[in-house]
Structure formats: C-alpha cells, structure tokens
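Please see the structure below; I have some questions.
Heads up, one of the protein chains got dropped from this complex, but the rest are sitting where they should.
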Amino acid sequence: MTNRRPRLYERLRVTLWTLIVPPTLWAGHFLFSYLWAAISCAKAGEFATFPWLFVAGTVIALLLIALAGWVAWHQARIPGDAPPHQDSTGVDRLRFIAKSTLLLAGLSFVAVLYTALPVVFLGDCR
Amino acid sequence: MSLHEQDDPELRRAQEERLRAVWASPKGLFLKWTDTNNDAVGAWYTLTAFGFMLFAGVLALLMRTQLAVPENDFVEAGTFNQLFTLHGSMMMFLFAVPMFEAVAILLLPQLLGARDLPFPRLSAFGYWSFLLGGVFVSGSIFFDAAPDGGWFMYPPLTTRTDLSGLGADIWMLGLSFIEVSSVAAAVELIVGVLKCRPPGMRLNLMPLYAWYILVVAVMILFAFPPLIAGDVLFEMERLLNWPFFDASRGGDPLLWQHLFWIFGHPEVYIVFLPSIALFAMLVPTFSQRHVLGYPWIVLAAVGTAFLSFGLWVHHMFTTGLPKISLAFFSAASEAVAIPTAVQIFVFIATMWAGRVIWSTPMLYAAGSLAIFVIGGLTGVMVAVAPFDWQAHDTYFVVAHLHYVLIGGTLMPLFAGLYYYWPLITGKTLSDRLGRIAFWLLFIGANLTFFPMHISGLEGMPRRVFTYPAELGIDALNLASSIGAFVFAAGVAVICLDIALSPRRPLAARNPWNAGTLEWLAHPQDEHWGIRSIPLIESRYPIWDQPDFIRKVDEGRYFLPDAEEGRRETIVTSVLDARPLAVIRLGTPSWKPMLTAIALGGVFIFTTYHLYWLALVSGVLTLAMVLWWLWTGTAEIPERDCKPVGHGIELPLYMSGTASPGWWAMFITMMADATAFSGLVFGYYFFWTRHEDFPPDALAHAPGVFWPMVALALGVLAWLLAITARESNAKGRVGVARALLMLAIGACLASGAAGVAGPWTSGMAPESHSYPAIVWTLSIWTAAHAAIGAIMLGYALARSLAGRMTPRYDAEIRNVTVYMHFLALTTVVTYATTGLFPEVS
Partner (left out) sequence: MRRLAATSLLAVAGCNAHQSALAPFGEEADDTLTLTIVLAIGALILASGVAVLAWRAARSPKGAISHEGGMKLVLWLGAVGPAVILTVLLLFALPAMRPMSAAPGDLRIRVEGEQFWWRVRYDPAGEAPLTAANEIRVPVGRTVVFDLTATDVIHSFWIPGLAGKMDMIPGRTNRLVVRARKAGIYRGVCTEFCGLSHALMAFDVIAMEPAAFDAWLADARRASDGNEADAGGAAAFAAHGCGACHAIRGTAHDARIGPDLSRFGERRTLGAGILQPTIENTAAFIRDPHRFKPGARMPAYKSMAPADAEAIARYLKGLP
C-alpha cells in the first residue's frame, strides 16, 4: 500500500464515547434551547425580535451532527465482510460502532430539527 | 496447562470439587443470609420485588372496589389517598426498578459467562437496603401513616407540616434509602457489562440484554440523583423550615416538579427498556435466527436513553410555563417515538425472517406488544400539548400509563418469567396454566384500562376517591373494576403455577434451543456460574460455535479451576474484551447486611426526628464502610500473575482506569455530580424567578472573600492529592504521605471556609430561598470536602499499614478520582455563591 496520510475518519479513534457524540450534541442543543427560551422569557420578558442566537446554535448543532455522521459513514465502509458485522474481529467491532453512530446521528439530526420547529410557530413568551 | 490436560476426567473432577467448595453457599438458618452470590441475592431480590408487586396490586383492587359505583363509601377519603399514593410509589420504586435490577443481577453473569458480578457484596448491600426501605415504606399503611400526597408528592401540600403528616417523611426518607440501593445496583451493572465480559465478546457481540442493561444503568445514574437533590431540599423544608417551595418566602413549588420529573420521565424508560431487553432475547430464540438489525437496537436503546431526558416538562404542560418551553418538550416527546418504533419493527422483521415457534413466552410477548403499541400511540397523543391540556390528570392518562407499563414492563416480565424459569429453577412452568393466565391478564388489562380513556375525556379527574352519579361514567367505572379483578385472577393463576412448579420434573438443559450464553446453565444448580469462561466468537455461541457446550463443560476454556480456593472471575477490556486480569470476588459476609441496617437507621431515625440516634447510625455506617473496604478490597495478592489456561497468564492486581474499582468510583461520582447539579439548578432557577436575586437585603452575602478562600483551598487539596499519587507511583512514599496529610488539612479548611461565608454574613436560611440555597450548596460542598478528607486519610492509613505501595496503589488512584469531582464541585459552588451575585 502507499504511504499516503490517513484520512480524518481513519485517524479518529473509535470508542464507546464516539457512539454518544451525536445524541450528546442533541442534548446540548436541547438544553441550550430550553435555557435560551426560559432566560429570555424570565429575564428579558420577551423574545428577541430576531432569534439569531437560537438559529446560530441550531445550525452549529446540525453541522456537528452531520460531521459525526459523515465520519461514521466512512468508518462503517472500511473494507470487510458484508453486514451483519457479527464476527469477532476488530474491523467488525469498529464497523458496528460506526454504523450505530451513523444511525444515532440520523436520529439526533431529526430530533434537533424537531426542537427547532417550535420557534417557527411560537414567537412569544405567552 | 495444555489443552490435553483437560482430557483427564480425574483432573476435571478435582477441579469441579474445588470450584464447588469455593462457590458453596453458606448453610444454616442464619448464615445463609450472608450469601453474596448473584444466584442467591438475585433470587431474593426478584422474590421481594414480586411480593411488593402483589401488595401494591391488592391496593389497586381496593381502589377499584371503591370506584366501582359512584358515591361509594367502601373506604374513606384519607385511606383512599394513602392507597393510590402507595400503589404508585410501590409499583415504581419497590417493583419496577428493583425488579429490573434483580433480574439483571440474576441473569447478567450468566449472559456474560462471568462467575459473578464484580462487586457481589455491593449487590447484597443493595438488596438489604431495598428490603429494609421497602418494608418501612409499605408497612406504614398498616399504621394509617402511609404517605398520602400522591407518588409525585407535590409541595406545598406535602411540605406544609399542617397539611401532611409523617407519611411525607416516610416517603421521602424511605425512598431516598431505596434510591441509594438503585444507584449501587447501577454501578454494579455498568462495571459488570463493561469489564466482566468473557474474552472475545467485543462490543458488537454483546447480548442485546447487556446493551439494554448498560444503557438503563447509565440512565439511573443521571435520573435518580436529581430526585435525591429534590429529596434533600424537600426534607430541609419539612424538618428545618427552609423555604425552597414556599412562595411566600421566595420559594417556588415548581422547582420540585422540575426535579421530580427530570427523574420521573426517564424513570418510565428505565422500567420499560429492561423489559424490552427480555424480548430481544426471546424473540430470536423463538424465531430460531439471529436478531435482525442489531445496530438498530443499539440505536434505539441509546437514542431513547438520551431523548428521555428531554421529556420531563410534558408532565408540566398545564403549569402555565411559556408555550415555547412546552413546545420544545412536546417536540422531543414526539421524537422519542421513533426509536421505540424501530425496536418494534426490529422484532417484527426478525419474526418475519425466521419461523416463529408459538410458545407461552412468545404469547406473552405478542400480547404485551399489542398492549404497548396502544399505550405508545396514546403517548403520542398526550405529547400533543393542546390535547394534553384536556387529558392531563384525568383517567385518560391513567389509561395511557397503565397500557404502557403493563404492555411495556409487567407483561414482558411475565414473558421473561415463563422463558427463564427453567434456567433459574431447573423446573418448567405449565403451558396450560400459563395460557389461561395470559388470557385473563390480556382481557383484564383491556377491560380495566380501555374504558378509562373515555371516562377521562368525560371529565373524570385522577386521584378522586369518589365521583358523582350525574357524570354518567358509572358503567365505564364498573367495567374497569370488573376488569381489575379479572386481571388479578390472571396474576393469581401465575402464582399458582409458580407454587406448583417445585413438584414438576426437571427441565432439559437449554429447553428452548436458544443460542446465547446463559443457557449453558445446568438444571441442577451449580453455584459456580459457569464451568470455564469461554472464548466468544459469535453473538449466538451455542448455535454457532462448534462443540461449544461440551468445551465449556469440560473446562477447556479459561479459569477452569480454583487452585487458591478463591472466588475469581476475569476482567477484560471495554471495547474488545481482551483479558486483562483475574479479580478476586467478595465472599459471603455479614458486612453488607449490617451496613444496610446502619444506613437504614440514618433514614428511619430521621423520619421520627430522633436526630441523635440518626447521627449514631451515620457514624456506624461510616465505620462499617471503612471496615468493609479495609478488609475486603484492594488486597495485595500472594503473587503477581496466575495462568488461566491456554498459556495465558493474567495479573491478580489492577489499579487505575483498567480496574473495576476505578470505574465504580468514577460512576458513583457521576451520580454524585448529577445530584449536585440538581442543587445548582435550584440556585439559578430561583434567579430566573425573581427580579432581585439575591434580594437587596442580602446583596453582599455571603460575600466574595470566604467563598474564594474555600475555592482556593479546595483546588489546593486537589493538586496535593494528584502530586501525592504521582510521588507514590515514583516510589517516594514519604513525600506522598506528607502530601496526603497536607491535602487532608486543605480539604477540612476549604469546607470550613465554605461554611464561614454564609455564617459570618448572618444569612438566616428560614427567611428566604436565597440564603437557604446558598447554605445548602455550602453545606453540600463542605460535607464532600469532609468525606474527601476521610478518603485521603484512608489512603494514608493504607500506606502506613503497608497495604498500599508504589506498585499496589489502587486506593490513591481511586481517591484521586473523588478529588477530581470534589474540585469540580468546589469550583462550581463557590463561583456561584461568591461571584455570581457580583456579576448578575
């Protein structure tokens, strides 16, 4: 094989912690949304007229989740046997975690979108 | 030892003799209760939880009798309120959660091919705490002193001592005690799944049950501590009159609702996922094929665990919070339906791809799935806020939650009962009785709870001891009451079946032809758990690995012997289950039970305001814990390594991140930090609630000086502890000891300075929520600093006694983990109390 520099998704170590990156991002975004709404309603008394902070937070969360998903997508495609990834090999274990991370990234992405929806429809603190 | 040695039947018999002797249960009327083996403790645990379930079920029958006809006078209002409070609390705290822990303790070592879980004595301690607390709480109804404020215990009804009696304290303190045992079990189960898998069982080969248990145990770590924080505030208000929930003194009743439901909603999934985990074991068995979509199940379990922490406000949709806040939670409540649907379709797809064998467990699984789907769909309905504004706190919700819990927790447990009974007892249950019971349960559940959807929308609120005839809901209620008795008849048939089973013949080994490890168990119970710890190469080793059972039985895998007469199991790495070490497990002992009794004394004496006795119990508990640790943990082995077979030698001592003890400390401290964050949440919650927080009169209390002194000393203690650990590792034992001594001093001084802040500025905690929460944070942190000092002292004593050396240094490494968290707590507390008032 060649000596090319390994790609990003090859260099990142896959552990049990990487599995929970996407849902942790969802949790962070959710907490941020809740605090943003609660504090702006309790302390400012109203929504900012343009909730740029919320939009920025949401876009960042979506991008990071998409990135985690992209990395997982490639890691899940590291050459090896076809699914169901149930051999006792390091590669299968890696691909299994990558696949699960990819699925979690999908779920987290949808969940962040769901969390963003209310701001579209409800624009005040009542 | 070579492979062929195991060919010698004499050697094998000798090995079996030694294993049998080592793992023998203590005999005798009294001595047998000192057992710590998971098969004994798990069985007691399961039976006790089952007993509490029957008790709580009888309470439900009394309620349904009262509500069978309008304006009934079968029981009084006061009794009825005790009945529903205790029914809900017992089913949640004394049945559903402990039952999951019990079944996991019973099954997990078998599933993982381990001899036992890593901390058998901790399991026993959890069991005795559970039994003691459970009897204390449930027994109160016989003295007409049971809690009567609802299982959610909303203040101010429950905190005002003129409106609620001893029952509230019994609930709060009795169940806090049980929460301790739940956290203990969570620690045990997480470390068990991560560190005690058999060699070769990489993460992608773990039985799905273990995945679920891992996820649920982690959920407990984050869900129970906020409730413990709430309990602390609650009892401070009841016993000391600190006004956290009293609106007239700056408190807010909604703070309790937040803390309760941050626990309460994940709780639903904590009791649901382990039951679905049983499906994940039995559906593949009865479809006779591998489960289809293994990563999808992992997605579903992990996804549900996360999302379930974003749902709590949907129990508070009618509290008048801003609609935008409600909407976030409504959206998350819809999102959680996705992973749930995934699980259901994984099972359907597995059944489709395989050929289903219609056994009794499968019948229960199908029936509970049907009930659960209805409960899940009404769950989607109540997640829609405008609908919930009508349905909330009516019988519609009673119907919804019982569909979810019967379909998602109780019936799957019955499926598991019929599935695993041969594994646990070696006997079979009757198919005929099982099916009769199933139909009684299925019809009874639907007859009881389906009409409640309508009676709720027809205007019947929850928690009413009677209802007027004019509402026109008497026929619906009568149907519900009849259904409840039909359901109870089903449970009675199951009890009968269980009672008859000892007289039935022994079952065959692996009677369902399952593929997972636990079915290696012999019908004639051997307490050693597994004859030799196998090398795993498949998710279904019994199906896929040739000659698997024979090789295990002939001791051809690892650790087939107990030469030194010690209970042992193998510790492996988290990701790939590479063997790392052999650990020696705790043996039968009185210590867990006595520690549980001492700790129980703290809670029970406090309930009756016997503070001196409570203090004595507290000191006793501390002494017991130290004695237990001193005599039973981090023992320096007689040699470094031992062979476990196949030419592999494994160390007998571990410290640091690879060792189970380090993980246990880390996990416990995660729970502790979560409880602490509940208190910090309280501080900032009050800040959002008040225009002036701190109030003007207290604008400069506790001041900046003392909190900053406490913070600096706390950080110093942390640095000293880390340096002590490094010095010890480098062999500079004397330096390490001196540093430890300095760290103890810094800890104690930090705690004292922390309390000096509110003390010197004369903050009166009864006057307002601000001084009350500042005091609480300071005391919490000071108490943690004191515990830190005790731990450092313990490490110092171990070093002086020669039980901790530069090479065998588990104590100081574990204490450093505590110190990391203590530093975090210190910084957050004193930055909040000292600096935040200056900047806000």
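Read from first to last, the chains carry the letters A and B; within each, the first residue is number 1.
One rule holds for everything that comes next: a residue touches a chain if its C-beta (ideal position, glycine included) is under 8 Å from a C-beta of that chain, and two chains touch if they have at least 3 such contacts.
In this text the structure is predicted, and so the values were computed from the model without any measurement.
Considering the whole complex, the residue from B:S176, B:T360, B:T378 or B:S799 that touches the absent chain is B:T378.
Within the complete assembly, B:A353 is the residue of B:A24, B:A353 or B:A699 that touches the hidden chain. One of B:A43, B:V135, B:I436 or B:I454 touches the chain omitted from the figure, and that residue is B:I454.
Where chain A meets the missing chain, the touching residues are 83-84, 106-107, 110, 114, 117-118, 120-122, 126. Not every partner is drawn; the one left out touches chain B at residues 76-78, 81, 149-150, 154, 156-157, 160, 163, 247-248, 251-254, 288-289, 292-293, 296, 318-320, 323, 326-327, 330-331, 334-335, 337-338, 341-346, 348-356, 358, 366, 369-370, 373-374, 377-378, 380-381, 384-394, 454-455, 457-459, 461-468, 470-476.
Operating definition for what follows: only the chains that are shown with their structure count from here on.
Considering their complex, residues 200, 202-205, 290, 292, 294-296, 298-299, 302-303, 305-307, 309-310, 322-325, 327-328, 330-332, 334-335, 338-339, 536-539, 574-576, 688-689 of chain B touch chain A. Across the interface of their complex, chain B is touched by residues 15-16, 19-20, 23-24, 26-27, 30, 33-34, 37-39, 41-43, 47, 84-88, 90, 92-93, 96-97, 99-100, 103-104, 107-108, 110-111, 114-115, 117-119, 121-122, 124-126 of chain A.
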